[in-house]
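In what follows, a structure is listed as structure tokens, so that the remarks can point back to it.
Entry: chain A
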Amino acid sequence: ANPEGGGSSGTGSGGQQTASAASGPTCTIEQYGATKVDFKNAVVGFSQSEAEANPFRITETQSITDEAQKQGVQLLKRNANSNLGQQVSDIQGLLAQGANLLVVAPLNSEGLQPALDAARAKHVPVVTIDRKLSSATPCKDYLTFIGSDFVEQGKRAAAQLVKATGGTGKVAILLGATGNNVTTDRTSGFKDYLAAQGKGLTVVAEQTGEFTREKGQSVTEQLLQAHPEITAVYAENDEMALGAVTAISGSGRKPGKDVKVVSVDGTRNAVQGIVDGTINGVVESNPRFGPLAMSTLRDFLSGKGIPNTVTIKDKEYDPGNAAAEVAGAY
Partner candidate 1 sequence: MIAGIVRRHGALAVLAVLLVVGGLSFSTFLTPYNLSNLAVQATFLAVVALGMTLVIVSGGIDLSVGSTFALAGVLAAYGSRWGLLVALLLPLAVSALIGLVQGALIARWRMAPFIVTLCGLLFARGLLQLLTKEGSTTYLVPQDSALRWLGQGAVLVVLAVLGYLAGGVLLQRTGFGMRLFAVGGNEDAASLMGLPVARTKVSVYVLSGLLAGLAGVMSTAQLGSGVTVVGVGLELNAIAAVVIGGTMLTGGAGAVSGTLAGVALLAVIQELINQVGRFNSSMQAVVSGAVLIVVVVLQTLLSRARR
Partner candidate 2 sequence: MSNIVLEAVGVDKHFAGVHALRGVDFTLRAGQVHALVGENGAGKSTLIKVLTGVHQPDGGQLRLFGDAVSFGSPAQAQQAGISTVYQEVNLVPQLSVAQNLFLGREPRNRLRLLDFAALYRQAGQLLGELGIPIDPRRPLTSYGLGVQQMVAVARSVGAEAKVVIMDEPSSSLEPREVETLFEVIRKLHERDVAVVYVSHRMEELYRICDSVTVLRDGQVVHSGQMAEIGRLELVATMLGRELTNVRTVFSGEHDSRSGTALRAVGLRRRTVLDGVDLDVAPGEVLGLAGLLGSGRTETLKALVGLQPLDSGEIQVDSTTVRTGSVSSAIRAGLVLVPEDRKAEGIIPHLSVRENIVLAALPRLSVAGIVSKRRQRELVDTFMRRLRIKAASQEQRVSELSGGNQQKVMLARWLAMSPKVLLLDEPTRGIDVGAKAEVQALVDELADQGLGIVLVSSDLEEVVEGADRVVVLREGASVAELTGDQVSVDSVLAVIAHEA
């Protein structure tokens, strides 16, 4: 999965992405060396990394599709279904089909080089979304990255947990899928924050819940028995948090009270959990990339300088705002 599996109910309408103020170097069409096309007549290729089988991916693809329609540009879509080789082939296939602008949601932060080279050879600009390519260079291998800062998400979740627990307790971490840099970043951000400002919280276990509710539930059940002293759970996505909530109540404890729960995503089910008092805080990871991605491409074609990274401002849900915000969650 990911960035990750999410809650249940449809793609909420609210919550448009907004970029935080950009700074640093920018990239223009001359610098990049892309072919100039008229945005209205452009063919946009979108390479999705994973099956649209969770709210994040569903919302992401939907948002891009909707925005392309709104802007009146032709959109070609392909889905690599979690297969990296397939994504390389997908991107080349989109180029073969005549795409002259690309939006790519990379499956992995490494390994798309051959596809990026192919796009460069055809002078097609590539906007990457939701996951950053680590060793590729913006304005050279790709145009820019639009997305959240996963390390920051981990830190904010830690901050929420410190607030909810009063800064002391034993924490279990439900990790995301292994080998996924979302997992790595959300873990390191979380741990960094605890090391700096949450020394009273100790991590007693970190086990993967593979971003699924079922694994989140069964792993939490095992951990609660092995470590009855656990008072807090940090889940790296909402689905695992919801699984943990079921496990906690199954063990006779009160989720949100006896055992505090925070997670990352901002799906509607999780935000509803805050309203119900079973979850203590959720950091948003906004999947509605369409408008921002399209406007970036349009600006680029019209000659504006595009910042190397467009970091989006993610919301945060807590008992204070959950009831008001739940309708806008995805």
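We take it that a contact is a pair of C-beta atoms (placed from the backbone, for glycine too) under 8 Å apart; a residue touches a chain by one contact, two chains touch by 3 or more; residues count from 1.
Inclusion criterion for the candidates: all candidates are chains of the complex that A comes from, given by their letters.
All values reported here derive from a predicted model rather than from experimental measurement.
Undergrad: So which of these touches chain A in the complex, 1 or 2?
TA: In this complex, among candidates 1 or 2, chain A touches 1.
Undergrad: Would you tell me which residues of chain A are touching candidate 1 in their complex?
TA: Spelled out, the residues of chain A in touch with candidate 1 are 48, 50-53, 61, 76-79, 81-86, 88-90, 92-93, 95-98, 107-114, 118, 134-135, 178-181, 183-184.
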